[in-house]
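Only one protein chain is missing; all other protein chains are in place.
Labels for the chains are A, B and C, by order of writing; each one numbers its residues from 1.
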Amino acid sequence: MKRLTWPLVTLAVLLLVNVIYKPDFFSITMVDGHLFGSLIDILNRAAPLILVAVGMTLVIATKGIDLSVGSVIAISGALACLLISKSEDASALNVVLIAVGAALLVSVVSGLWNGLLVGGIGIQPIVATLILMVAGRGIAQLVTDGQIITISSEPYSFIGAGYLAGLPFSIFIVAFVLLVSALLTRRTAIGLFIESVGCNPEASRLAGIRSTFVVFLVYMFCGLCAGIAGLILSSNVSSADGNNAGLWYELDAILAVVIGGTSLNGGRFYLAGTVLGALIIQTLTTTIYSLGVPPEITLVVKAVVVLLVCLIGSEQFRSKWKKDKAAGKVPSKKEVTA
Amino acid sequence: MSTAHESAAAPALEMKDIVKSFPGVKALSGARLRLFPGEVHALMGENGAGKSTLIKVLTGVHPIDGGTVTLEGKSITVGGPLEAQRLGISTVYQEVNLCPNLSVAENILIGREPKRWGRIDWKETNRRAAGLMERLNVKIDVTKPLNHYSVAVQQMVAIARSLLIDAKVLILDEPTSSLDANEVKELFTVMRKLKSEGLAILFVTHFLDQVYEITDRITILRGGEFVGEYLTKDLPRIELVAKMIGKDLGALESLPKTEGAGAKRQAEQRTLLQASGTGRRGSIQPFDLEVREGEVVSLAGLLGSGRSEAARLLFGADKPDQGEIRIADKRVAMASPRQAIDNGVAFCSENRKTEGIIPDLTVRENIILALQASMGSFKYISRKRQDEIAEEYIRMLNINPPNPEHLVKNLSGGNQQKVLLARWLLTEPKLLILDEPTRGIDIGAKTEIQKLILSLCEKGMSIVFISSELEEVLRVSHKIAVLRDRHKVTEIVNEDISQQHIMQAIAGG
Amino acid sequence: MSKLRIGSQFVPALVTMVLFCLMFLAASAQYTGFFSAQVFLNLFIDNAFLIITAVGMTFVIISGGIDLSVGSVIALTTMISASLVEHHGWSPMVVIPLVLVIGSLFGWVMGYIIHEYQIQPFIVTLAGMFLARGLCYVISIETITITNETYTAISQAKVPLPGGNYVSISVVLALLVVGLAIYLAHYTKFGRNTYAIGGSESSALLMGLPVGRTKILVYTFSGFCSAMAGVVFTFYMLSGYGLHAVGLELDTIAAVVIGGTLLTGGVGYIAGTLFGVLIQGIIQTIIMFEGTLSSWWTKIAIGILLFLFILLQRVLVSRKAKAA
Partner (left out) sequence: ACGGGGSKPAAGDAKSGAAAETNTSTAQKDGDKKITMGFAQVGAESGWRTANTKSIQEAAKEAGVELKFSDAQQKQENQIKAIRSYIAQKVDVIAFSPVVESGWETVLKEAKDAGIPVILTDRAVDVKDTSLYVSFIGSDFVEEGRKAGKWLVDKAKDTKEPMNIVELQGTTGSAPAIDRKQGFEEVIKENANLKIVKSQTGDFTRTKGKEVMEAFLKSSKSENKPIHVVYAHNDDMALGAIQAIEEFGLKPGKDILIISVDGIKDAFVAMKDGKINVVVECNPLLGPQLMQAAKDVVAGKSLPKRIVTKEGVFPQETAEKELPNRKY
């Protein structure tokens, strides 16, 4: 829990900034039977990012990385919208279910492909997934024929824009996926295997862990998460955009994972931290929009915040700060285990 | 000669009242050490006593929490290993701390490469490195990357590196843990020479023989505290051990003498593993090996003779490309460790840092890992059961600190080794392959482990055993397979097992 | 190179070179006009900036890190150059050294933060990426066209080669950087320390190598290379623009990795990187010569070619490694 402290502090500070500028920032009202307010918006908007980042967390825990998530997002949304638009009755529930099922299947297959390249053939994760990152976007555009597919389908738009018990439905999806991944990683041995493979692959192999299986599993899971995120994103705007959907999502997702305390060198992973990381990123984006930061300096603001988040999370930085304040003592050198 | 400096010189190095805590562990409290020029000084203590920590504190790897360090009368604070080197403290740390991707020559000379026209002179680098290795009587191709060689060779490389520094103080933290008698001899020759040149040498080891052979003085640590400083010649073995573990000890005596014990049981045992013509191009030539139930088979040989390579084939760590392996008369492909484990074979690698521990996981997780892997992903050992297992093995192998939630990377070297043993013992294999299992383990625990191994054999488990400590091999084996130049030359069984016999076979007599 | 040990580590780089030649021949057989010296030289002309960036990135990756800021630093360099030259009338002789210093400084600061505060390079350089691009927009949202004579002259200068072929000055610069980098990597302490750190940082520290200094220097060098690439890019584009070189960091990383450098650090060759860039360039060129692909098939084709290449490389490398 200790490592969640600093991300939590960051999130709190960001929210505080908002409240100072907009006193009613925290207010949540009931409109048409759903809850309504900036906080709900943030949760709702962060949903796809959280999903992708959760999948990414497990991949990163195995010392991997998945650059293809953005493309998988695009493919999944494109395929679902295409199937729905081709059907007789776009609003029929079974049509939507089939479309969603097909999209998720394809996403899992995409993950399987990545897993095959990384675990089966032994290609370095970053290039292995780069292939699908490039080609996947082409596939998504092939599916949509380069156009934006607009559909009007009640059940489909419920996924990303519907409300259940007053809350956006996407929040429930996220909660469900989080629950499943927490159960899978903490109530079965999979979590242990993932961390072990990420930490020391050779030792894990000698301990009898089927590392290929673990690698396949995490990439497939990551693909699935990206696929669900793709559905939420495309259903939210009732359309599929093969070119722009999920563009640069991989960077945000990785950023969320890293802010959450999981190391890119693999090993220990922290799902709760990742969720916080994603919330921080989304809150930052929303803050930038609602404070009216001009687009020219948006990136500068983002850079500064990201850097600050890391710095206050760094023990070395904090202790140096304290020491500098106390009296100019020598900064503590980092410790190494031999 | 050893008492001369008592009055003559001030210590070259003195550490007083050293305190060092890690989160949750007090590694050192009031530790003391004096090193005189021209002496070899043993630093003794159980696993986790704080020996390595004292050394790391001295060389600035860890910042010091309290106490003073004086070098030649001047008080110093060392900022890091680089500064320590500049001050004339040359160190070989426990475990191999070299860069596996660089060539042997570079590992020895990096930081002090010879230059020519302002650029690194590779010819000269390789020449010098080869020269140094030759001085230690190791003849290898120094242009090959370090990870091409076994741990033992890597240890020699680390030693060679330390010799290169123009030092006043030389620190060797368990440099001999995987060395054979021959290499130890070479090392000692070099140490004696350096000593005569006035160097102060600190030597950490768990081998009492070596202590009495080379050292002049002994400092003992226990639980991070200073126990005492003695002249080696004044401190009998029994007393030394007693001081290290803090109680009188009969353990050393109580070790069962098993030499020849196998003889009477052998005939009735069934064959467990039968390797015929097993080999792998580029690593070991085809060999035959039979292991019966309840038998301890040792592999003996010189540095790089292929013992580890042979063991790896039996486990599928490397896939054999020739011959066949049968287990309980069933042919097994041995294509992967997984397969070996499924067939009841377990393997504890000599290379605990890179092939053993999962550094960021806890002691508990490291212990249950292999068992869990054999059970699959979904049959999760309950947390309660995990805790029980961890507790049990921590007690049994005396792992210190006895905290199952400690990260393995923060354990002392010997304790890490115990965790690995625990991992494999837990899986209750039919055949356990142990490559240098007692590396870096203290004398008390070592006897415990040997006893444990023998009792497991009694219960029917077979063991393939590799150790650089010939005495240990003699004590436990029923059969010894001798390897030379990466092929098996002979087998020695039962009553033929004797030190002289093995030595002859190894050397190729 | 003869003095370097051609060990198993060198195999991936070697395989990359062989595969490049094969690809070039295959494409020549397929497309008319492909088999010409100028097409080959164009690979250098069009990718000079990528070569330079990738060289810096190779050092970073060998040291076990990563630098995501390269593309943005290039953009920032073009922007600063263009704005100073065009809007403030500075002389290129001042501006070019200045941007090189700025780029190096940028890298230095990132390296300092990475080392001193033990923050993962990914995140620090990501922040650097945002910052550099953000600063571009702060300077100007619009593109700034460069009309300065020195720039246009350099940009249009052709270094003639036999057979009526030519290369640009940028190519010469890029090859100089490659030469310098090979020297740095194999004949200086800085280079060897970089390899050592990538092999095992904790060991390097215990071996008494200047880990902190080297790491900071590595990022500084990468910053310098990015700025240098930015200068070359400015010659290439004759403009400063905040959207220049978007996504270049991935191209660069891919080129380095394709060239046989391991992302886990410690293993890699500059020559491999050079061919990694050329491989990417040739894939692009093949697609342009194909000329019938729609936008999406272009992407899919790039993916497929990349996949085929990597697969072949993988197969050959493991075959060679076994034989060795």
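Just so we're on the same page, a contact is a pair of C-beta atoms (placed from the backbone, for glycine too) under 8 Å apart; a residue touches a chain by one contact, two chains touch by 3 or more.
Nothing here was measured: the structure is a model prediction, and the numbers come from that model.
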Legend entry - Chain not shown, its touching partners among those shown: A, C
Legend entry - Contact with the hidden chain (one of A:161, A:178 or A:304): A:161
Inset, instruction - Provide the residue numbers of subunit A that touch the chain removed from this figure. - result: 22-25, 31-32, 37-38, 41, 45, 81-82, 85-86, 141, 144-150, 161, 233, 236-241, 243-245, 247, 285-286, 289-292, 294-296, 298
Legend entry - subunit C, residues in touch with the chain not shown (by the definition above): 32-33, 36, 38-39, 42, 45-46, 49, 136-137, 141-147, 152, 155-156, 233, 236-239, 241-247, 281, 284-285, 287-289, 291-296, 298-299
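In this text, only the chains that are shown with their structure count from here on.
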Inset, instruction - Please work out the Cα centroid separation of subunit B and subunit C, and write it as a whole number of Å. - result: 44
Legend entry - Shared-contact residues (touching 2 or more other chains) in subunit B: 61, 80, 93, 97
Legend entry - Set of subunit C residues in contact with two or more other chains: 202, 205-206
Legend entry - Contacting residues of subunit A [partner subunit B, same complex]: 187-190, 192-193, 195-196, 199-200, 202-210, 213, 267-268, 330, 332-333, 335-338
Legend entry - subunit A-touching residues of subunit B, taken from the complex the two chains share: 52, 56, 60-63, 79-80, 93-95, 97, 315, 317, 336-338, 340-341, 347, 349, 354-361, 365, 369-370, 372-381, 409-410, 423
Legend entry - Contacting residues of subunit C [partner subunit B, same complex]: 3-5, 7-9, 183, 186-189, 192-193, 195-196, 198-200, 202-210, 266-267
